[in-house]
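A single protein chain has been removed from this complex, and every other one stays in its place.
In order of appearance the chains are A, B and C, and numbering begins at 1 in each one.
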Amino acid sequence: MTQEKTQEELEKEAGYTATDQMVISAARQIKNDDVVYVGVGLPMLASLFAKNSHAPDCNIVIENGTIRSYIFALPRATDSLQVHYQSDQLTGLANVNYLGQSGHINIGFMGAGQVDRYGNCNDTAIGDYHNPVHRWPGSGGGNDVMSFCKATTVILRQSKQRFPERVDFVTCPGYLDGKPGRREEIGRPAGNGPVAVITNLGIYGFENGEMVLESVH
Amino acid sequence: MTQEKTQEELEKEAGYTATDQMVISAARQIKNDDVVYVGVGLPMLASLFAKNSHAPDCNIVIENGTIRSYIFALPRATDSLQVHYQSDQLTGLANVNYLGQSGHINIGFMGAGQVDRYGNCNDTAIGDYHNPVHRWPGSGGGNDVMSFCKATTVILRQSKQRFPERVDFVTCPGYLDGKPGRREEIGRPAGNGPVAVITNLGIYGFENGEMVLESVH
Amino acid sequence: MSKVMTMTEAISKFVKSGDLLFISGAQHGEPSAAIHEIVRQKIDHLTVVACLVNTQQLLIGEGLVDKVLTGYMPQDESRSTGLAKSRRIGKRPEIKEYSHFGIAMALLAGQMGIPFMPLKCMIGSDMLKYNDNITSMERPFDGGQIGAVKAITPDIGILHVQRCDAEGTAQKWGTVGVDQEGINASRKIIITTEKIVDADVIRRDPNRTMIPGFRVSAVVEQPWGAHPMHMASCYNGDMFGYMMDLRGEEKYEAYLKDLVYGTANWDEYLKKRAEVKGEEYFKNLEIKNPVKSEPIISGF
Partner (left out) sequence: MSKVMTMTEAISKFVKSGDLLFISGAQHGEPSAAIHEIVRQKIDHLTVVACLVNTQQLLIGEGLVDKVLTGYMPQDESRSTGLAKSRRIGKRPEIKEYSHFGIAMALLAGQMGIPFMPLKCMIGSDMLKYNDNITSMERPFDGGQIGAVKAITPDIGILHVQRCDAEGTAQKWGTVGVDQEGINASRKIIITTEKIVDADVIRRDPNRTMIPGFRVSAVVEQPWGAHPMHMASCYNGDMFGYMMDLRGEEKYEAYLKDLVYGTANWDEYLKKRAEVKGEEYFKNLEIKNPVKSEPIISGF
């Protein structure tokens, strides 16, 4: 019996899916006074869930240039007229990332193709870069989120391929080789980095730059 | 009889003042399709005269953040509601200078406390910087104008004190020590620099980085 | 000489083979009509810089692009029909990868007229191994390292806006992605606009201006010019419908044949698309419950 089937059976019994659990776990990372950088998909779902429950005053920052404190309907893309409507500020991608780069965004969410033990994420290629076995679309805002936000949470479904010892391509550096101060050394903001990885199976944290299992759903 | 008195007598005979002549001479530098960077005072007068006569389509850029193609009344300061009114773009100081730094402003005007033979201007101090004989208010936009505009015209009244061999303080570098390529060497845009100095007595141009008399009014 | 012209004229006059082309509209209001015209005129050997622009896959698929500068682009050819076609016809572009912010800062440096922009992202990633437009450098003043991205100065930029005047003084609102930086960084500029308005409309609200007219080479009035993307104040988008319309070789080729090569201009495209999609299609994209902003006052 594969893990995947067990998962489905468990979901049936529990009355909610593993994806639901990922969204809820992610939402729990958000506090009421947080400024949250989100992309589309599960991160957007999580931030809207938080805003509708325990964190009604959180501010949501979206890469194309939207800053909102007012609730809104779940969009299908990072930008749409629903996302614009009744926002506090409409501006550009540069401006919202300035908020991040200057330390004013405390929590960020991102998906990832792969994540390794030091929290480095791969959104680019499996195998050789010039002749890849698989290609994802690249960083997008992922590298920006993990570079700038005080605390970044990575959300992805768990499998052996998605959790290699070291990723083939570092799109978004976490703690690099895990040695202390490595992020600061290369010129990233001090004290930032991935703080959690949320999967369909559980939640991981980081201790001394290395991923550790915190809880199983 | 001092030069100043002769000047006044000449003005009375001619029916116009030396200042009028400076404004007209400056205005003649402006062509119809020019983008002109101006500050308050004679430069503003010159650009408005040009716009009302031979260069109706010139665009006027003002440092605080105004870009206009439409005629307007002579303002008393670089910023006022008259300057804002019916402009094409209202923005900030950074943005208008980006236009300059990226090479899109072809002609700039500035006043100066002193100018030397290489077109270097002093808007800062006469004598020792820390214990000056005289102080002007500093660069303001002057250094920006002379750094960024393709061709800069300096307007000032002529006297021995205002035309020293070398200025005591270089606020706005012209051709520095006059050797070729000196502006580019230090990282300024290539091919820019002062092209004219207009005084109450005449017009100077530049040849090989050195000021030469072109005409006497 | 008026800058107002047809799309055909504007593209043929100002977009040249070999140009570095900036396409505006990061998911909001891209100049789709202009891109279709570039495809029709087969202007090739382009380098494209853009952020999340959907119609760029037509340029790629038709073999017109030598190089893409991008932060995000589907590169799984089983899911990107345009890219798959470019390989098939031997025209797969070289792809230089940045983060979104990296692209924004490269364009900002272009707008500002400086050769690079310091930044704190991308460094430490493997992007630097394959993109020599990103580097690590020593900081002045305090020492230590920081990242830097090389300026991008497009030869030609195309911006679609809600309104501009006949001189090209252009106003866009809603999210602006990398538009401000990209269009101002561009040497030549084409403005496509939902509506050409009297200069007085612009001048009663000059803070909305994104680029002054003296920077602009051509102005093209084209309602629904950003479809299938949304345009604030004007219409909703159908991005996912469009993606499905282009998914798979057969559909992709049919779209190109019918809606690009099979039309002379965007108005014909809109008419044909309405025929295929049903008469309610464009009506459904209209804004249902518009609210108005408070006017502001000018004067002295």
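Going forward, a contact is a pair of C-beta atoms (placed from the backbone, for glycine too) under 8 Å apart; a residue touches a chain by one contact, two chains touch by 3 or more.
As the structure is a prediction and not an experimental result, all values here were calculated from the model.
> Looking at A:51, A:84, A:135 or A:182, which makes contact with the chain not pictured?
Only one listed residue reaches the unshown chain, and that is A:84.
> Per the definition of touch given earlier, which of A:174, A:189 or A:209 contacts the omitted chain?
A:189
> I'm checking contacts with the chain that's been left out. Which of C:116, C:130, C:261 or C:282 qualifies?
Touching the chain that is not displayed is residue C:116.
> Just one of B:47, B:106, B:171 or B:199 touches the chain that is missing; which is it?
Of the listed residues, the one touching the omitted chain is B:171.
> Looking at A:6, A:53, A:102 or A:159, which makes contact with the chain not pictured?
A:102
> Write the list of subunit B residues that the hidden chain touches.
Residues in contact with the chain left out: 62-66, 76-81, 83-84, 90-94, 97, 101, 124, 129, 134-144, 147-148, 169-173, 176, 182-183, 185-189.
> In the complete complex, which positions of subunit A touch the hidden chain?
Residues 35, 59, 67, 69-70, 80-82, 84-91, 98-104, 148, 189 of subunit A touch the chain absent from view.
> Residue by residue, what part of subunit C touches the chain that was omitted?
That gives, for subunit C, the contact residues 113-120, 133, 135, 137, 139-142, 146, 148, 150, 162, 173-174, 176, 201, 204-205, 207-208, 230, 232-233, 236, 287-300.
Simple rule for what comes next: only the chains that are shown with their structure count from here on.
> Mind listing the chains that sit against subunit A and also against subunit B?
C
> When the mean CA coordinate of each chain is compared with the mean CA coordinate of the whole protein, which chain is closest?
Chain nearest the centroid of all protein C-alpha atoms: C.
> On a CA-centroid basis, which chain has its centre farthest from subunit C's?
Max centre-to-centre separation from subunit C belongs to B.
> Name whichever of B-C and A-C has more C-beta pairs touching across its two chains.
A-C is joined by more C-beta pairs in contact.
> Taking the mean of the CA coordinates per chain, how far is subunit A from subunit B in Å?
53
> Counting in whole Å, what is the centre-to-centre distance of subunit A and subunit C, each centre being its mean C-alpha position?
27
> Using Cα averages as centroids, what's the distance between subunit B and subunit C in whole Å?
Using C-alpha averages as centres, the distance is 38 Å.
> At least two partner chains per residue is the criterion; list those residues in subunit A.
Where subunit A is concerned, no single residue meets two or more other chains.
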